[in-house]
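What follows is a single structure, and I will ask about it in a moment.
The complex appears here minus one protein chain, its other protein chains still in place.
Chain lettering (A, B and C) follows the sequence in which the chains are written, and residue indices restart at 1 in each chain.
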Amino acid sequence: MTLLYFAWVRQKIGRSEERLVLPEGVRTVGDLLAHLGARGGGYGEAFADTSRLRAALNQAHVGLDAVVRDEDEVAFFPPVTGG
Amino acid sequence: MTLLYFAWVRQKIGRSEERLVLPEGVRTVGDLLAHLGARGGGYGEAFADTSRLRAALNQAHVGLDAVVRDEDEVAFFPPVTGG
Amino acid sequence: MSARIQVQTDDFDAGAEIATLAEASGGVGAVASFVGVVRSTDGVTSMTLEHYPGMTEREIAHHVAEAQARWPLLGLTVIHRIGKLAVGDAIVLVAAASAHRQAAFAACEFLVDYLKTRAPFWKLEERGGNTDWVSARAEDDDAAERWRR
Partner (left out) sequence: MSARIQVQTDDFDAGAEIATLAEASGGVGAVASFVGVVRSTDGVTSMTLEHYPGMTEREIAHHVAEAQARWPLLGLTVIHRIGKLAVGDAIVLVAAASAHRQAAFAACEFLVDYLKTRAPFWKLEERGGNTDWVSARAEDDDAAERWRR
């Protein structure tokens, strides 16, 4: 799967994109978020407070309960502030 | 006083402006309207249906009960259609 | 707050007017605007706008002042054209600037509603060789009335 990070999520992690093979035990966006946060460091900081995070699955807004597959594009970012 | 006519009121009367000495017995815009309508011809046509007419006294919208004086500018016109 | 009120035969540049409002103060975050356009309703080919010089400017200034009192505005522009206009031509521009969009949109809609029901303009529609004075719309009176509530 492709992971994308934007705004301060990107800054804390230190990269904007990475590839990942769907890890064992990861079924939902929430699982994926917990898996990444457990890496610690910048990931730990970026994913510490899920209330400040939003996610998109294949370029559509989703909740943490959305199911992810290995071929998906998943993005993590703060609440949007455009317009 | 100065009388001004706009849109189809002007067209029916055949002029856009005229001077008039406040006629005896004319106290309000409504009196003035009746006085002018009594001239007949284009005036009679223009002032036949008061529900289709609006008036301004010294460049402010007024009702037929507004009191007119000899130094006033009074305008008669249809409901406005700008914007 | 600056307010620009203009009655003119010439066309206007809505983009330039909006840019002027956007740059009027560092506090401007939103410019809402409205452009009225001559429609080809039932075969209309052109339209001639007549107005009451003097009263027009007074009426617009009066409602501009009311808008300024009701909303925290940072700039207002009202340009109304007169004379002969073709289908697709712009008739009027109303643009309002504020820190946030709610005030800008509200002031813009308020001024358009009042222009339609209070500003002394009259439209003469031309269809081929025939002309007709446009009738006032009851919906416009209702739209203006809602601001009194």
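The working rule: contacts are C-beta pairs under 8 Å (C-beta built on N, C-alpha and C of every residue); 3 or more make two chains touch, one makes a residue touch a chain.
As the structure is a computational prediction, the values presented were derived from the model and not from experiment.
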{"item": "Contact set of the excluded chain (shown chains only)", "value": "A, C"}
{"item": "Hidden-chain contact residue, picked from the options C:Val7, C:Ala32 or C:Leu49", "value": "C:Ala32"}
{"item": "Interface with the unshown chain - residue positions in chain A", "value": "4, 6-8, 56, 59-61, 75, 77-83"}
{"item": "For chain C, residues in touch with the removed chain", "value": "13-19, 22-23, 26-40, 87-88, 90, 99, 101-102, 104-105, 108-109, 112, 143"}
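Note that in this section only the chains that are shown with their structure count from here on.
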{"item": "Cα-centroid distance, chain A relative to chain C, in whole angstrom", "value": "48"}
{"item": "Chain centre separation (chain A, chain B; CA means) in Å", "value": "73"}
{"item": "Overlap residues in chain A, where contacts from two or more other chains coincide", "value": "none"}
{"item": "Multi-partner residues of chain C (at least 2 other chains)", "value": "none"}
